[in-house]
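Notes for the one structure printed next.
Just one protein chain is left out here, and the rest sit where they should.
The block that comes next holds chain A.
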Amino acid sequence: MSISMSLLSPPLTRFQPSKPHFTYKSTLSLGPTNPPFLLSTPKASTDNGGAGVSASAATVEEPELEQKTPESSDSVPMAENSSNGAVAAGGEEKVEVSKFGDPRWISGTWDLKQFQKDGKTDWDAVIDAEARRRKWLQCNPESSSNNDPVVFDTSVIPWWTWMKRFHLPEAELLNGRAAMIGFFMAYLVDSLTGVGLVDQMSNFFCKTLLFVAVVGVLLIRKNEDLETVKKLLEETTFYDKQWQATWQDEKSTSPKDD
């Protein structure tokens, strides 16, 4: 717990622990032209779904190979695949499809054993790795394959990891803001109506106001959010307007016809 806490405080240091991990692998495995976490293979080599993954796993080191469950069909042409990968890197053929490869990405999921840290899974590293994978996929859409299905589900990452990482840094700010707004509104209501703070609690109007304030604080965190909310409202009513055009037409033209 304490380790992951220290990991998430400033955004930049977050990647520090995983960084040496990557460079270490790149020097071992791939040519200097390739970014460390992706491996390009030519068309011929990817018709086998697991080729990209197994190739990258093959190029790393023995420990990963042991953890990989031995799928005989995948592991046989391994050497061949990695040589194909080398050809692609050499630029012999225009690469059509490349597959995401990472030593910790094994048969469609993150191998959580490799994310162990002090006997616990380092979920923050999993999030980092998944973000990196999605980023890569965004630029290099990958063909889906039935032989090598993606089974990783973000819901395996426990909720407190998300909470700690994405909500806590903001929570302080939101709490502070809510407290200030609440106090100011209570003061305002008191000064305008003369209803004291204690009486306000039993008042329906004041309860509504409180609710509005809390929702507002949650929704509008930045100034841009105000624009977003406005745009969303417009969007939700746009389709209604498109549909109701028929009936507006009736009202506007019928006096003309008569």
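Keep this in mind: a residue touches a chain if its C-beta (ideal position, glycine included) is under 8 Å from a C-beta of that chain, and two chains touch if they have at least 3 such contacts; residues count from 1.
Throughout what follows, contacts and distances are computed from a predicted model.
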**Request:** Using the UniProt record as the reference, specify the protein name of the hidden chain from among "E2 ubiquitin-conjugating enzyme", "Geranylgeranyl diphosphate reductase, chloroplastic", "small monomeric GTPase" or "RecA family profile 1 domain-containing protein".
**Result:** "Geranylgeranyl diphosphate reductase, chloroplastic"
**Message:** In the complete complex, the non-displayed chain touches which residues of chain A?
**Reply:** 11, 46-47, 49, 96-97, 127-128, 130-135, 137-138, 141-147, 149-155, 157, 159, 162, 165-166, 235-236, 239-240, 242-243, 245-246, 249-250, 257
